[in-house]
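The complex is shown incomplete by one protein chain, all other protein chains being positioned as in the whole.
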Amino acid sequence: MIAVYSRKLLGRVGRVSRIVLEGVPPTGRKLVYVGLAIVLVIVFMAIAAPIIAPHSPTAPSGRPLEPPSREHPFGTDRLGRDVFSRIVYGSRTVLWVVAVAVIISSSIGIPMGLISGYYGGVVDRVLSMIMDAVYAFPSLVLAIALAAALGPRPENAAVAIAVVYIPTYFRMVRGQVLQLRETPFLEAARVLGIPSTRIMRRHLLPHLLPTIMVVFSLSAADAVLTEAALSFLGLAVRPPTPDWGFDLYSAKGFARSAPLLIAIPGFMITVLALGLALIGEGLSERVRRTR
Amino acid sequence: MGLLRYIALRASLIIPSVLILYTIAFIVLRVLPGNPVLAVLGTKNIPEEQLQAIMEELGLNKPLYVQYFEYLWNVLQGDFGTSLIIRGRSISADLADRLPATVELAVAGMFVSLLLGITTGLVAGLKKDTKIDISLRVYGAITYTIFIPWFGLILQLLFALWLGLLPVSGRIDPGTALEEVTGFYLLDSLITRNKEAFIDALSHLVLPALTLGIVLSGPYTRLLRNNLVVALESNYVMAYRARGVRNYRITWHAFRNAIIPVVTYAGLQFALLLGGAVLTETTFDWPGIGTYLVEKIQYRDYPAIQAVVVVFAFAVGVVSLIVDIIYALIDPRVRY
Partner (left out) sequence: MREVLRIEDLTVYYYTLRGVVRAVERVYLEAGRGELVAIVGESGCGKSTLGYSILKLVPPPGRILSGRVEVDSVDILELEGDKLRHARGELVSMIFQDPFTTLDPVRRVEEQIAEVLLEHGISKEEAIDRVYDLLRSVGLSERLARMYPHQLSGGQRQRVSIAAAIALEPRVLVADEPTTALDVVVQKQIMDLLDSIRREKGMAVILITHDIVLAAERADKIAIMYAGKIVEEGPIDEVLKEPRHPYTKALLASVIDIESREWPQAITGQPPDLRKPPPGCRFAPRCRYVFDKCRREEPELVEVDHGRRIACWLEERRL
C-alpha cells in the first residue's frame, strides 16, 4: 500500500521536475543541484534530529558557556544547553514555519493571480492595487506588525510570513497570465469553447510552472530570512523552543566570551537561505532565456 | 510645464497605496486581536470602571469606522495619538525624535550598497566571463541571502570587540557633547563645527552602514553587470566603434544606458532597506524607528506600532516618487 503510494508520488515528482528542469542550461542545473543538496542536508537534519543530537535541546547538559569539547562540539549556551543539539533541533522550527508559510501564500496567491489576470475588470484592478501597495511595503515590517498582533507562536509567524508573500505570487502569476492570454493557443482554446476553469488548470498552469518554481524557491529563501528575523525579535517562538534566529538573539551579549554562539546559528540561517536561493537562481536561467 | 504635471500625477498615485497600508495596519492592529486595551491591561486586574475610562480616553469604545476616520484625520494632521503604555506620551514626538537616526542609517546604507553594487557590477560587466566576473557574481548571490543580524554581530565581534577599531554599538558616545540642531548627528556636528563629535558619530555609523550596505549591494551587482553586458554587445556600441569613438567614451555611454534600470531598482529596494534597517538597528542598538518598533512590540503598544507602519508606508511612497522623478530626468524615453 505504502509502496504503491510512494511510487505514485515519485512518478509525480519525476514528471514535475522534468518539466521544471527542461531547458535549464548546465550552469543553471549545477546551481540547482548544489542548492538542493544544501536544503536536503538540512531537511535530513530536521527529520533525524533525535538521532543526530547528542543532548536535549531544552534541558541543560553542562555548565553555562562551556567551550567546545567532545561532549559539546559547539560548546554550551548561557543556560548550559548543548549548542549543537539546539542547532539540530532548531532546523525543525525554521523549516516548519517556512514550509507552512510558503504553502499558504502560494495556494492563495497563485489562484488569485490566475483568476484576477484571466478575467480582468474592476476586481482585478482593485486587487492589483492592494497587492502592489503591500508588495512595495517593507515585508519584514508588515510581518512584524502581524506577528506582534497575533502573538509569538510559530504558527502565527507562519501566517504573518504567508500574508507578506501573497503579493509576490499574485503579481508574478497575474503578469504571466496577461502575457499568455494574448498567445494564439489560448485564443484558440477560448474560441473552441473550452471552459475557463479548464483553460486555467490545464493550459495556463503548466506554462506557469517553471516561473512558479523560481518564485517558490526565491520566496522560500526570503521566508527563511524573515522567519529568522521575527524569531530574532522574539516574535516567532517562546523559550525554550530551539530556533536559530532566537538563539542568535540570546547570544548577543556573549559575543566576546562565546563567539560560536553567534557564528553558528546565523551561519545556518544564511546557508539555508542560500541553498533555496541557488535553486531559484539556477531555475531562472531557463526563464530568462525563453523570454 | 510637463514635468510638474508628471510629478503631481505620480504624487497622487502614492495616496491610495498609503491609504491601503493604513487600512491594513488598522485592521491588523485594532480589529484582529479584539480589544487591544484588554490585551495589554487584561492581566493586571484593573477594575471595570477604570478600564472603561481608559477606553474612553483613547477613543477605543467608539464604533470601528469612527475610529478609522478619526485616526486617519489625526494622522493627516501629523498626530499619531498617544501611547497605550506611557499614558499621555505623544507618539508623534517619539517618532520625530527617532526618525533622524533611521534616515541617517538608511541614507548611509543606501550609499554603501550603491557604491559597492555599482563598482562590482561595473567591473564584472567589463570583465565578462573572467574569474573576476564569476567571483563577483557569487558575491552578488551570497550577500543577498546573508542574515543581517548575524553579519552585523560578526562585524561587531571582529572590528569592535577584537580589534577595537570601532565602537560596539549606539549612535554616539554618551560622553561626547553635541548640540542637536537637526537631529542628524553628522550634519549637526558639521554645522556646529564639532570635529570630535563628527568623528565619533561617523565611527558609530560605519559598522551599521557597512552591514546594511553590503547585504543590500548584491542585487545591484547582478543587475548592473547584466545590463552592462547587454549594452556592450548592443548595436549602438558597434556603431560607436565603427565611427572611431574612443573606448573609454563607449564604456561610459554603455554605462549610462545600463545604470537606468538600477535607479528604478533602487526605489524598489528601498522597502528592503527599511526592513534591513530595523534589524540593523536592533543589532547595533541604534536608536531609530526600528528599535522603537521593537520596543513597542514588547509592550504591545498598538497605536505606536500602527504609527510606524503608516510612517514607513509614507516613506516608501515618497521614495518611489523621487525615483520616478530621477528616472524621468535621466531616461529621455519617459514621456511626461
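Order of writing sets the chain letters: A and B. Residues in each chain are counted from 1.
Methods note: contacts are C-beta pairs under 8 Å (C-beta built on N, C-alpha and C of every residue); 3 or more make two chains touch, one makes a residue touch a chain.
These numbers come from a predicted model, not from an experiment.
One chain is not displayed; in the complete assembly it touches the shown chains B.
When the missing chain is restored to the complex, the residue among B:73, B:162 or B:236 that touches it is B:236. Touch with the hidden chain on the side of subunit B covers residues 233-236, 238-246, 249, 253, 256-257, 260, 330-333.
Basically, only the chains that are shown with their structure count from here on.
Chain centres here are Cα averages; for subunit A and subunit B they lie 24 Å apart. Listing the residues of subunit A that touch subunit B in their complex gives 129-130, 132-134, 136-142, 144-146, 148-150, 221, 225, 228-229, 232-235, 245, 248-249, 252, 255-256, 259, 262-263, 265-267, 269-270, 273-274, 277-278, 281.
The touching residues of subunit B, when paired with subunit A in their complex, are 16-18, 20-21, 24-25, 28-29, 32-33, 141-142, 144-151, 153-154, 156-157, 161, 268, 271-272, 274-276, 278-279, 282-283, 293-294, 297-298, 300, 302, 305-306, 308-309, 312-313, 316, 320.
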